[in-house]
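Working notes, beginning with the structure itself.
Excluded from the complex is one protein chain; the other protein chains are retained at their positions.
Entry: chain A
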Amino acid sequence: MEEPSKFERYVYKNASVYHYMKISLVLENGNKYITDAQFKQLITCGLKDLYGEVGASFPFDLLKFDQNELTGILRVYNSGLVKLWSALTLLGSYQNEACAFRVMQVSPFLLALSGNSRELQFGDQLTL
């Protein structure tokens, strides 16, 4: 008599060590020329204003950066997600010019950032 096959389910509470955020920078007076280093420096300044030296030293990475659209993908450890997100929210100015960070997607898996049902367009060509 063979035993019935067992059903096993694995539940992970913290599946990934990192969180990934897709963000975009919106400037008041239209797009400026910003390099990826300046973009990261801007975010670090925001972290430093809100959370001080200890907050600004928290490691995060800019994985992708689109200079024309001023969008990027950030990677941060789970413990620093709240700090980074709050610093992005409260960042108000870049070189004396009003600006805002829009957070478009946040996910613990990078693959989830490749598709977004909000920006999905149906038609003859499937464009995302």
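One rule holds in what follows: a contact is a pair of C-beta atoms (placed from the backbone, for glycine too) under 8 Å apart; a residue touches a chain by one contact, two chains touch by 3 or more; residues count from 1.
To be clear about the criterion, contacts and distances are computed from a predicted model.
Candidate names were "Anaphase-promoting complex subunit 4 WD40 domain-containing protein", "Sorting nexin", "Ribonuclease P/MRP protein subunit POP5" or "Translation initiation factor eIF2B subunit delta", and the UniProt protein name of the unshown chain is "Ribonuclease P/MRP protein subunit POP5". Within the set A:L27, A:L50 or A:L110, the residue that contacts the chain not displayed is A:L50.
Listed here are the chain A residues that touch the chain not shown: 48-55.
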